[in-house]
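What you see is the complex with one protein chain gone and the rest in place.
A, B and C are the chain letters, set down in written order, and residue numbers restart from 1 in every chain.
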Amino acid sequence: MQLEKYIIDEHNNELIDKHRRNLEQVAEGINGLDAVLKKLAAFNIAIPSWALGTGGTRFGRFSGGGEPRSLEEKIEDVGVIHALNRSSNSISLHIPWDIPENASSIKALASQLGLHFDAVNSNTFQDQPDQKHSYKYGSLHHVDKAVREQAIQHNIEVINYGVQLGSKALSVWLSDGSNFPGQLNFRKAFQNTLESLQTIYDALPDDWKVWIEYKPFEPNFYSTTIGDWGQSLLLANKLGGKAATLVDLGHHLPNTNIEQIVSLLLMEGKLAGFHFNDSKYGDDDLTVGSINPYQLFLIFNELVEGMDTRGMNHSTAIGWMIDASHNVKDPIEDLLQSVQAIKIAYAQALIVDKKALTDAQNNNDVALAQEILQDAYRTDVRPLIAEASLRMGGALNPISTFRRLKVRDQLIKERGTQTVATGL
Amino acid sequence: MQLEKYIIDEHNNELIDKHRRNLEQVAEGINGLDAVLKKLAAFNIAIPSWALGTGGTRFGRFSGGGEPRSLEEKIEDVGVIHALNRSSNSISLHIPWDIPENASSIKALASQLGLHFDAVNSNTFQDQPDQKHSYKYGSLHHVDKAVREQAIQHNIEVINYGVQLGSKALSVWLSDGSNFPGQLNFRKAFQNTLESLQTIYDALPDDWKVWIEYKPFEPNFYSTTIGDWGQSLLLANKLGGKAATLVDLGHHLPNTNIEQIVSLLLMEGKLAGFHFNDSKYGDDDLTVGSINPYQLFLIFNELVEGMDTRGMNHSTAIGWMIDASHNVKDPIEDLLQSVQAIKIAYAQALIVDKKALTDAQNNNDVALAQEILQDAYRTDVRPLIAEASLRMGGALNPISTFRRLKVRDQLIKERGTQTVATGL
Amino acid sequence: MQLEKYIIDEHNNELIDKHRRNLEQVAEGINGLDAVLKKLAAFNIAIPSWALGTGGTRFGRFSGGGEPRSLEEKIEDVGVIHALNRSSNSISLHIPWDIPENASSIKALASQLGLHFDAVNSNTFQDQPDQKHSYKYGSLHHVDKAVREQAIQHNIEVINYGVQLGSKALSVWLSDGSNFPGQLNFRKAFQNTLESLQTIYDALPDDWKVWIEYKPFEPNFYSTTIGDWGQSLLLANKLGGKAATLVDLGHHLPNTNIEQIVSLLLMEGKLAGFHFNDSKYGDDDLTVGSINPYQLFLIFNELVEGMDTRGMNHSTAIGWMIDASHNVKDPIEDLLQSVQAIKIAYAQALIVDKKALTDAQNNNDVALAQEILQDAYRTDVRPLIAEASLRMGGALNPISTFRRLKVRDQLIKERGTQTVATGL
Partner (left out) sequence: MQLEKYIIDEHNNELIDKHRRNLEQVAEGINGLDAVLKKLAAFNIAIPSWALGTGGTRFGRFSGGGEPRSLEEKIEDVGVIHALNRSSNSISLHIPWDIPENASSIKALASQLGLHFDAVNSNTFQDQPDQKHSYKYGSLHHVDKAVREQAIQHNIEVINYGVQLGSKALSVWLSDGSNFPGQLNFRKAFQNTLESLQTIYDALPDDWKVWIEYKPFEPNFYSTTIGDWGQSLLLANKLGGKAATLVDLGHHLPNTNIEQIVSLLLMEGKLAGFHFNDSKYGDDDLTVGSINPYQLFLIFNELVEGMDTRGMNHSTAIGWMIDASHNVKDPIEDLLQSVQAIKIAYAQALIVDKKALTDAQNNNDVALAQEILQDAYRTDVRPLIAEASLRMGGALNPISTFRRLKVRDQLIKERGTQTVATGL
């Protein structure tokens, strides 16, 4: 299915008067409103193909209805999201769950919905039916060169798929690690990983990047070979200028100051991009901003400051993507909530009074520095998000429009209640 | 020093027009605005006497100027805070740091500033110069009955001071615990604690309560004898109806769901009160709402729902107090920020659409339940706080007024730059 | 397959001389050696039926060969373990994964292998194909009475299966919880759970117990309705004397002092039993003693002290069970390692000089108390375990005997390489 703009407009019309008043009110306190709105309008967050179905845990999975049954239907779902929020103009594919049999028709479908293809993701954390070697004990870090070689070839194959689709980056997440002390020689595992990544790196097209994700635990519960930002950065530095570090918000030990890591990676020119989600305990993959929205704002505060300092383009210099698991919500609603939360945090960061903040920092006026940040954070910026969406042809309130239009009911009618999206 | 109302009014007058517009705007979306404002106006948070000086860590302390040199000056400082925010109408004393030599003159001073005395706090975590037995290995849990007896007598003495001042509760925090496996028999330590508390309990006046605080670690780093809410509740249940559990927000292990604990303690009729602060790592004692304001809102959401269900009076049924350490900020500014953050969270909780939330919960409509909570949370409720303060004779913006009036400069002039408040 | 005793004896004969020397050496330092050996010989740990196949994570599962294909084969595997270590004389079934079609023949098979049936486990964390209501939003805590009723009936059905097999306890682990703030009313969820458990409790035979397990997170990532020991104990106290709290070692927040919880539950007469495993990050379900064996020893130190104080029989008064997930090891080897680690910790706890420890505690001689505990812990008690096993007809070194006898190869020959055990 495809959402027509006029339908969205109809719903907008009911909300427009109240929106205008709200916008006017909040505008009063904002310097450079138009620049803020332009940045918000230009900001897009990629949707991963695996996020469109219901997720689960090792204890089970409770699927919902109307899940996409094919790559085409996944792209359609992203089209629905983008039509509503005008902030999700790309999709990130996962190989082998989403092998595009016919790249040009897939590209045409996406293009028709205003979408393009973000980074492609390889998978060496699961065995595929026809696979020669098992990844039970790892892939790029494996003690056996034949297994490493197989995993390298898979990554190169993923790059090739990406080239056909117009992607510009390979995103690598390795589950390689160990469950028990003694299982692994950490140094050799690191060196094998480096050597494997070097071969993949050499196969990258000139205008491509490789994004190296880190994660402290799960599915391995004693060590992970790329376990923290320090290890990822060490690899990225050894590989070269096309390699950088990817930050997934849920991939940190308890109490980690993520915003400081973000600031330093930006300083080093090595921040590849983000996988957005929220969490309370581990890699919980919850809706962005559902648990700790202030942390999200603080991260965006570092991003805006750091990108501006380096003269980077907010919307294109870094890869933005959601990576969440929708276990108890409609996946599309969950993604709409996530994009909304990201844009709110971004808008709050944009309206921070940078000059005053720098002055307060230079005076060690800690109380004032906090006031300045919280003044931005406590502002109700939702009218700004709504206005940016409106200007781009989207909905003032994407999730309520989604419900009003009974999109899920139509998807169930089309696809049935018993479908299960490919993926986890 | 004492802040005259007319000076505060002068500053308010400069802000009043903008305030009126902001209030009008936010009022549009709120049902029962007047009831909300009344609750906000009635809401007060006690200030502990030890929070008026600069705090420190085991690595040192960097004092500020103009710290209060006596109990009288501490009361004056609370008077300043209350004059500004009209939400801090009581002070919580700590014995022996704040022994009131002349109770009636102290009461008169407080009363003149609109203040009364909240819970009194005992101290058996430090040795006093003239003390017979040491608390090096604990107090109420000590293996030696003589030490326990000394600590019991101290608590009874604290109750007596409290009676003179009009307090109605004894707040007990024990640092009793152990640093190493083997040091302690956990069961005997618990039973000694219970027996000691029973004697103190028996000495409580009829209209008094005893609040039992828990904390997992620090200053002991292997075990704490009242380490979590379960242990505190076990004690409170064994003691009887005048005993209940005190929640300090910083006294939890990483990732604890505090709001769930709050809900269950309310359910059991055993929630004594709160020590408010914020933290990222441990008992960091940071400004309330400076690290995770959404969690604070979620806690207030449980409080409002739970108190309303039990028909409890929001402002009096539970003890509200700040317990923070002001290491790098002016203590008064820090306290003003903390009270402000608490009132914001409370206001957001008050405007949650309870009916809609209950419906969403009954329908397992998880996305909608989140929308309802976040709709309240994302609302800029600061005009509500300002209006409630204004109606009570306080400042529209307490911290900016405090700075405008150069209160700290005057305090330094009166008290000097080298003062160190009694306490830690 | 079934291991004959003479084959085990053959392997023992090769090791017996060295064993004798080792035993003699360690015996020199132990008071009451014979009593220690008798306790070790009498100590058994149940094997859960779901632990005999390869486990996995939400990211996948890499199965091994020769996994049991039926309940009968699971019982055979436990028989192999018990023949080797003489410390695993019972099996804990999970319904519906292990429905015994013919109870009497199942009992006969078990009995022939020297096994009986430990607690039975219900499952309301997954939906079964023929189920009317879904557990997507919980079971015993569900907002909908019909769902609760279905889950109650399932638990009663599990009791009935258990009665046929001679079990004496129902073990209840609820995954009920929430993923997002707002999803749940904590209080109502708790009260629904209590009401549901009360109905199940009323259906228990007179000589049965119900064990209430707690867990802070996973598969729900914001709250769990029975989330910690305090919540479990609250339920157990409200239910009555047949209800008690089950401790799974992996079900705690970071840094929890588990041994203190164990001590207090014993004090209250409410420690139902244990699910043993080890973990570094969360509910990692790793081999017992593979990550933090000292903590395991400290827990047993509390168990021995607490059970002796209450005059409890070590081997029968509490339910002992392994609950682990064998993702990268042969499940039988993993279980043999786990039982070995448990018996080592138990033996170390048995040889602690209790009198000296109590004296050191009473003198606050912290350094000495540590020396006493570590003296026991640093002792190489493996000869004691070996001797106890030998006396019961088991192997001196179960895991090396398992390998020598190429048991897994035979199981693969019988069952094939592509089997997948029923369960997760």
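The criterion applied here is as follows: a contact is a pair of C-beta atoms (placed from the backbone, for glycine too) under 8 Å apart; a residue touches a chain by one contact, two chains touch by 3 or more.
No experiment lies behind these values; they were computed from the predicted model shown.
Colleague: In the intact complex, which of the presented chains make contact with the chain not displayed?
Modeller: A, B, C
Colleague: Specify the residue from the set B:100, B:216 or B:331 that touches the hidden chain.
Modeller: Selected residue, touching the omitted chain: B:216.
Colleague: Who touches the missing chain here, B:172, B:271 or B:291?
Modeller: B:291
Colleague: Which of these touches the unseen chain: A:162, A:250, A:293 or A:306?
Modeller: Answer from the full complex: A:306 touches the omitted chain.
Colleague: So which of C:25, C:153, C:316 or C:362 would be touching the chain we can't see?
Modeller: Going through C:25, C:153, C:316 or C:362 one by one, C:25 is the residue touching the chain not shown.
Colleague: Suppose we count only contacts with the excluded chain; which residues of chain A make the list?
Modeller: 136-137, 143, 178-187, 190-191, 216-217, 222-223, 227-231, 233-234, 253-257, 259-260, 263-264, 266-268, 294, 298, 301-302, 305-306, 309, 357-358, 360-362, 364, 366, 369-370, 372-373
Colleague: Spell out, residue by residue, where the missing chain touches chain C.
Modeller: 21-22, 25, 28, 254-255, 257, 280-281, 287, 289-295, 328-330, 333-334, 337, 344, 364, 366-367, 370-371, 374, 377-380, 382, 399
Colleague: By the contact definition given up top, give the residues of chain B that touch the hidden chain.
Modeller: Residues 55-60, 62, 125-127, 134-137, 175, 179-181, 183, 216-219, 221-222, 254, 279-282, 284-287, 290-291, 327-329, 424 of chain B touch the chain that is not shown.
Simple rule for what comes next: only the chains that are shown with their structure count from here on.
Colleague: Please report how far chain B has to rotate so that its Cα atoms sit on those of chain C, a copy of the same sequence, as a value between 0 and 180° in steps of 5.
Modeller: To bring chain B onto chain C, one rotates by 180 degrees.
Colleague: Given the contact rule stated at the top, which pair of chains has the most C-beta pairs in contact?
Modeller: So the chains sharing the most C-beta contacts are B-C.
Colleague: Centroid of chain A to centroid of chain B, CA atoms only: how many Å?
Modeller: Centre separation, chain A to chain B: 39 Å.
Colleague: Using the touch rule from the top of the page, what residues of chain A touch 2 or more other chains?
Modeller: Residues 254, 280-281, 287, 290-291, 328-329.
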